[in-house]
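A single protein chain has been omitted; all remaining protein chains appear in their positions.
Then we have chain A:
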Amino acid sequence: MNAMTQSAAKTSTGLLSVIFVALVGATLLFVAGHAQSAALHDAAHDMRHATGFPCH
């Protein structure tokens, strides 16, 4: 029982960490690829064109 509870807890932390890392990646993608602030846009301009991001 204890082992089962532990394994269930491990499974849910596993899934949580997957979601966490995916969210960090998606946030980074959004900030670097889509954020509209002028400074960020100019800095990332060439890369955004070169990855096909619809940013303007």
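Just a few scattered comments:
One rule holds for everything that comes next: contacts are C-beta pairs under 8 Å (C-beta built on N, C-alpha and C of every residue); 3 or more make two chains touch, one makes a residue touch a chain; residues count from 1.
Just so it is clear, contacts and distances are computed from a predicted model.
When the unshown chain is looked up in UniProt, the name that turns up among "Cysteine desulfurase", "Cobalt transporter subunit CbtA", "NADH-quinone oxidoreductase subunit H" or "Sigma-70 family RNA polymerase sigma factor" is "Cobalt transporter subunit CbtA".
What chain A contributes to its contact with the hidden chain is residues 11, 13-15, 17-22, 24-26, 28-29, 32-34, 42-44, 46-56.
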